[in-house]
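What follows is a single structure, written as structure tokens, with notes after it.
Apart from one protein chain that is not included, each protein chain of the complex appears where it belongs.
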């Protein structure tokens, strides 16, 4: 997920509002799909040309146009013109390194959020920008590529389950936000598991892989945090109901999303706190191990070095060394050695090294 | 208490307000009990069916319905319908990984708090969600399992001690909150004892168990903190008396609970500060010990290595080595060795290693 | 001063307002003393029974009733009833583990502060709770034991020095607060001396006692901080003059106390900052020393190990070893050894280890 | 980029408003260039004397006077007098160590920002002060030296691309701000690359160069931060539209600059967080390596030291040493050595050192 560090990159020196796609180029075709519904009927189709969507604009029904893929700038531009979007908003749709935000353009709200999902194959967090434009009777959603977390919402629209068919575009926007935020929880869970595994490893078996994994975990948390904190401001601003586009009955649902965002932030902060102490624990654990190693070395060396000295002493070749002639010289030397060794061991035991 | 890290997990992709119990499944039967009282009379019973509680709804007396166990969703739903609870509130009751909060639904307050208790058998902190619904003349309380900290409140109602029988449902809610917060103090005390024991161990006898215990203490504090900080907001919002359901004479009591919450937070923060420095102390203490080990090794090695060299020197087998023939060669060699050893010892003493 | 960590402990499950003394039991008798004065006259007596104080209640003079010792609950209760104190306030007087606070009960202010004094015999900070009740013409003060910092105030009342006899109960309350805050300065000074002594020791002579002293200093600072920060809120709230009980001419004096509190906080924070870096300095200093030890070991070992090898080489007993027969074999061996030693020394000098 | 640390330096003891150039002296000539445009026409010239610019002052067209080089104080002063600038503002233009700020002098805005650019030759961040004076129909810009990031803006004015020719001086000021902020992104990108390279090196191959590079990165981030944080206040104040000089239609563009500033700050903070943990990682990585070294030493030493002792033992020259006479004495000694060595190896394997 190191890619978000490079997110800084940006077309420089262009006039503001110049539409250039900045981001990863995903190879698939750009796909524009439409759902148009009210409590009684539902129409669902794929648009070959954005212009096919224009008749839906002025109907009373809720129209949801979803765009997968951003690299065909003309499609985005056509939709933008159709719904009267500000050039700077379109620029933000295309520049996929935005931080989450909400902007109120009187006749529509422009919302940018980050959709995270856990790619269990790559064992990695996949990060994608989702831009929402919420008007009185329409929602436009722009995604970087196909495959999203909105399938549950579509099912609910199709099945007519819950309130969604009876309520307006603001509730649809809420449902999309909610789907994105809900997807953060499994990610947190996987982070939780990694944290726990690391903690085990840290104290019992610290290696340089542990160090690397601490580092990766830290980066993932920093990345997650960068997505979630501004999201809090977004949901908070929506929930305060300042925009006339948000119906009072939707606010309580937005508050629920806000609560979930706070819960995500809480969890991220808890993980950060746990991870932030890990390097110190790692160092402590290593020092502990080094201490063990040193003790072994010290015990062996300090026992045998004096013994070897005694042996060396009587290995000298002086012509006159009286002890060498003594019949009990050899046993005496062994006895001295034993005494030295025992003294040392007693000393170590007293210092609790053994 | 690592479970709260996994608390992130959540049913995803469901319509909001879908009632599914998310949490640990406790095997006991769901138990619904009712206390109905005013200054003069008290009725206490166990309800086989929530419907039995409906006659009490419209009486002037204070009705307290307590539910132990959340896994029978239909019971919760029946009660919710009876008292007109919002589906999102019911969802929060069932999803037991909420952070403490209070929500004002005009005709009732919805309060979520975390009831902690110290399980001295498991030597662990037990964490349970308690949801309160406070209406003009009733309090509903939902707990995850039987066994709670409300026994003192029940006794006071039964005995008619203090103000409780003379006051309304808001005072009952206060009494329940107060009972929950009071239970935090013994937990803090047990944490205090662990902290003190650790501090002793840290400096005198650091082992890898110490490291593990520091880590556990830190986690417990993070968990406690996660419950207590939002509780502060809850009690603060109640104490400000914004809701019409809170009588002025109850506010001073709620302020008292707020004060206690602040005291708990103060203590948690003090503990965190103490624990946060422990890893550094641990490392320092280990380094101190390693220094001792190294000194012993160095002293022994640097004394004997030169001596052994001298011994080795005169163990060489050169045909012509004049010293070997000298009558005083051996004593001279011993003398040199003694001189080297004494010099070394003097050096170490001067450096204060001895 | 570890006692404040245990301060968490509290009677649980009691009805609010139940009066039980929670705190250290001091063996002395409870002593109730009274001073009643105006600009012209002064009466001073010890009350055997709180009831003896009631005639003073309705006089225009300022009445100061001071209670030393809290373990006779009935005395406190009698005074409380006489002056119409709220049960929760009385509970706070008796529960001596409160954090500083001020509460405005319309007809009186209830103030809790912590009186610290330095016990130079025990070399310890003594911490005591002082509760003040400030009414229109009276001040009640409750202390845990005899012996306080108010003697200067009494002298000023007796001597009629300064403004105190000419002003009201609010000025008396100010004078008591001021006396308590003034006493913090000598404590800070003693902490400052300990900090300086530690700093000297840290770099020149780090031992495990240094570690212990760092830890103690840190705890004392945390404890001090826990008393001082809420005191700031207390003095700030008083100084803002929101209560009708505080005369405008007293406010400037309360601002002075507030300034002193800020000064205390500043000093505590400076000390904390200094102490917080000490563990790292300690570790650095230790590492420095270990480095010295390692260098000595390395120098000795790397010089003599090769020499010993050469000696060992010519101590081998092979029948055919031509060097051993050479007349200049022994001097040659010595020469090689000298060369090796000199090379090594040169290497060490180049690396600046010598 | 250590120069910004020295930025503290300042002419002291001068009367306020005394005009002295404080900063690096750049040798090039001071160059004053002018662009005067409206939707229909564009005039572009270099002014030999600032007085040549005065006729443009009262025209309706937008006049942009750009000054490269600040060391000819009289030029600055002449312009200042012409446009009625406050002496303190002129002082700030000349003292090139200002922090970014905006000041509202009713008839003009005075803006100071820092223009950073990445000098890929010197591999260094170049930091320059840009002062803008924004009046109703003019913009003055002052730079320390020639060469800037405004070329794109000039091209857009010349080409008549986008809105710039149709809008007023406030939009021109926006365009200049935007150009400066846009230039921060490539700098962030280069920092990102350095961070990533360091991270690789940190864990696999820590050297003292790594340490130095961590330090440099840290300094660059501190310097960047010092420029960016106050810039946020600047753009935020402009975007709030408090000044009558900012047209409503420009505000949305200023909000865009504000968003970019926030994005830059986000990235700087992420980098700081990553870098702040690097020293700990470095230390951990080093300790890991030292542990490896120690293990090798310990294994070799603890295996051979006992073996050497046995060899030394039977190298002693006692007259009576029965083992020496035994026919199987030598193989026995070898066997004992082998047994010791194998035991040691087994021990190490059990401790997982091998």
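Lettered A, B, C and D in written order, each chain numbered from 1.
Just so it is clear, contacts are C-beta pairs under 8 Å (C-beta built on N, C-alpha and C of every residue); 3 or more make two chains touch, one makes a residue touch a chain.
Everything numeric in this text was worked out from a predicted model, so none of it was measured.
Colleague: One chain is left out of this view; which of D:31, D:77, D:154 or D:226 touches it in the full complex?
Modeller: Reading the full complex, the residue touching the unseen chain is D:226.
Colleague: In the whole complex, not just what's shown, which of C:73, C:321 or C:345 touches the removed chain?
Modeller: Residue touching the absent chain, from the options given: C:321.
Colleague: Going by the contact rule already stated, which one of C:18, C:33, C:195 or C:243 would touch the omitted chain in the full complex?
Modeller: C:195
Colleague: Write the list of chain D residues that the hidden chain touches.
Modeller: 2, 5-10, 12-18, 86, 88, 97-99, 101, 103, 206-208, 211-212, 215, 218-219, 222, 226, 276, 279-280, 282-283, 286-287, 289-290, 292-294, 296-297, 300-301, 304-305, 307-308, 311-312, 314-317, 321, 323-325, 327, 329-330, 333
Colleague: Over the whole complex, note the residues of chain C touching the chain we left out.
Modeller: Those residues of chain C that touch the unshown chain are 149, 151-152, 156, 161-164, 175, 178-179, 182-183, 185-186, 188-189, 192, 195-196, 199, 203, 252-253, 255-256, 259, 262-264, 266-267, 270-271, 273-274, 277, 280-281, 283-285, 287-288, 290-291, 294-295, 297-298, 301-302, 305-306, 308-309, 312-313, 315-321, 351, 353.
Heads up, the rule we're going with is that only the chains that are shown with their structure count from here on.
Colleague: Whole-Å distance, chain B centre to chain D centre, using C-alpha means?
Modeller: Roughly 42 Å separates the two chain centres.
Colleague: Two or more other chains touching the same residue: where does that happen in chain A?
Modeller: If we look for residues of chain A contacting two or more partner chains, we find 280, 283, 287, 290, 294, 297, 301, 305, 308, 312, 315-317, 321.
Colleague: Identify every two-chain combination in which the chains touch.
Modeller: Chain pairs that touch: A-B, A-D, B-C.
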